[in-house]
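Okay, here's the structure, questions in a sec.
Missing here is one protein chain; the remaining ones are kept as they sit in the complex.
== chain A ==
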Amino acid sequence: MNPVLAADITLPHINYGAIAPILILLGMACVGVLAEAFLPRTLRYPVQVLVSLVAQVAGLATIIGLALSNYAKKPTLTAGDALAVDGPGLFLQGAVLVLGIVATLLIAERSVERGGAFVAQAAVTAGSEADAEQARRQPSQTEIFPLSLFALGGMMLFVSANDLLTMFVALEVFSLPLYLMCALARRRRLLSQEAAVKYFLLGAFSSAFFVYGIAMLYGFAGSVKFHDIAVAAISSGKSDLLMFIGLAMLAIGLLFKAAAVPFHVWTPDVYQGAPTPVTALMASCTKVAAFGGILRIFYVAFLDSRWDWRPVIGVIAVLTMVIGAILAVTQTDIKRLLAYSSIANAGYVLTGVLAMQKDGISSSLFYLVTYGFTVLAAFGLVTLVRDQDGEATHLSRWAGLGRKAPVLAGVFTFLMLSFAGIPLTSGFTGKFAVFSAALGGGQTTLVIFGVLSSVLLAFPYLRVVVLMYLQEPAADAPTVAVPGALTSAALAIGAIVTLLLGVWPSVLLDVANSAAQFVG
């Protein structure tokens, strides 16, 4: 055997305890796949819901255990420095799981529509005889549970990845299940499949940018580890050009997932076409994961070169806020409206990120959680307004809902006020946190654009409220389905957290503050 080769292999030390949350999620996803393979059809649904919720609760408990056992204060690198177990990593993992549990409740709902919102065999041609047979029997779709577990596990890996290759693998692990899940809508299946193809093609395109960026940065730093890139940025004598090309390409890949302008074009189509519970998952958990990656790359690998790239990302943040808000005003479909609002919200988080100091991290973490809960509840309510064709998402169909369903309209109004940033809602405290962090970081221009765009963005939200209360319902107005226990729980959690973090933000802000220290 070649002695040179022998010397090159050093076995990585893996701290299995520190990465247990990720292992639990991915392991339980494998259990879910086995359950899908070997259990009889009738048993699959209860077993999958159980496996999915147990995995996430166990993962969350492990994360809390790790955080309490001082991993947040004494962060470690493990698996050959490929994974970082630090405050932001644990916080983001926890956020992904907390939001994931609520999204799973929405996904598991089977009583609003018989058989659930997902089609069992999406590959059957829509409108064919086999499809009619499937529509008659309405079998339940249960593969969505292991898929969502894989996606959540990938997101947790993504936010704690400490080198570019691990990050890329994690990016694919959470993206591929999402592409599939987008195509599973029971109603309007062609729209759903179109959304999945668009998301897949554009997502693959952005992944290619990400990989090219990795190649550039490897050329610059001679390593894919964030720490080595940070060191090379200061000390290497090479031209910065390779580094900035690499950073730009990485940023394109990440900002695509975060839905920032001008990489946002997929968002409205995919959010509209995907089954609404999956849209809720994407709007909350994917946003957390994408910004987790952005935070770690910006704060660990490129902190010292921030004076050069911050203006460029600042322009993107302004574009994201302003264009997201302007296009939200013109929407006539509630899911597209929420999609453009999620684009604008990506701009607000980016504003917090660009503060480039400690409270920039903590306020972004806080904002991601507040927005996630509100958007989950909002999409949960969208699943309930239905007519004979499924969800009635056109805004004109929502006219007069305040009279037909006062409770639903009341909760939805509250969520819209939160999106608009009215005090006593988490939308206000979240925006206050990111804007004050950005002011502290000297980003006054961003804050001015942020405040202006959020004023503009209040208009479409309040228009929905006005529509629900001040207009007569049409003769064929959609009915409001009685939510099952799972959807009710998801809505209650979303609305209560929105209120709680609005009146008592310190309960989470303190946690975010104590977590806001990346390991280098």
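Note that in this section a contact is a pair of C-beta atoms (placed from the backbone, for glycine too) under 8 Å apart; a residue touches a chain by one contact, two chains touch by 3 or more; residues count from 1.
The rule is short, and it goes like this: contacts and distances are computed from a predicted model.
S.K.: Given the options "NADH-quinone oxidoreductase subunit A", "Branched-chain amino acid ABC transporter permease", "Xanthine dehydrogenase family protein molybdopterin-binding subunit" or "Glycine reductase complex selenoprotein A", say which is the protein name UniProt records for the missing chain.
M.R.: Answer from the UniProt record of the missing subunit chain: "NADH-quinone oxidoreductase subunit A".
S.K.: Of the residues A:Leu11, A:Ile234 or A:Ala475, which one touches the chain left out of the display?
M.R.: Within the whole complex, the residue contacting the unshown chain is A:Leu11.
S.K.: In the whole complex, not just what's shown, which of A:Cys30, A:Val407 or A:Val482 touches the removed chain?
M.R.: Answer from the full complex: A:Cys30 touches the omitted chain.
S.K.: Which chain A residues would touch the chain omitted from the figure, given the whole complex?
M.R.: That gives, for chain A, the contact residues 1, 5-6, 9, 11, 30, 33-34, 36-38.
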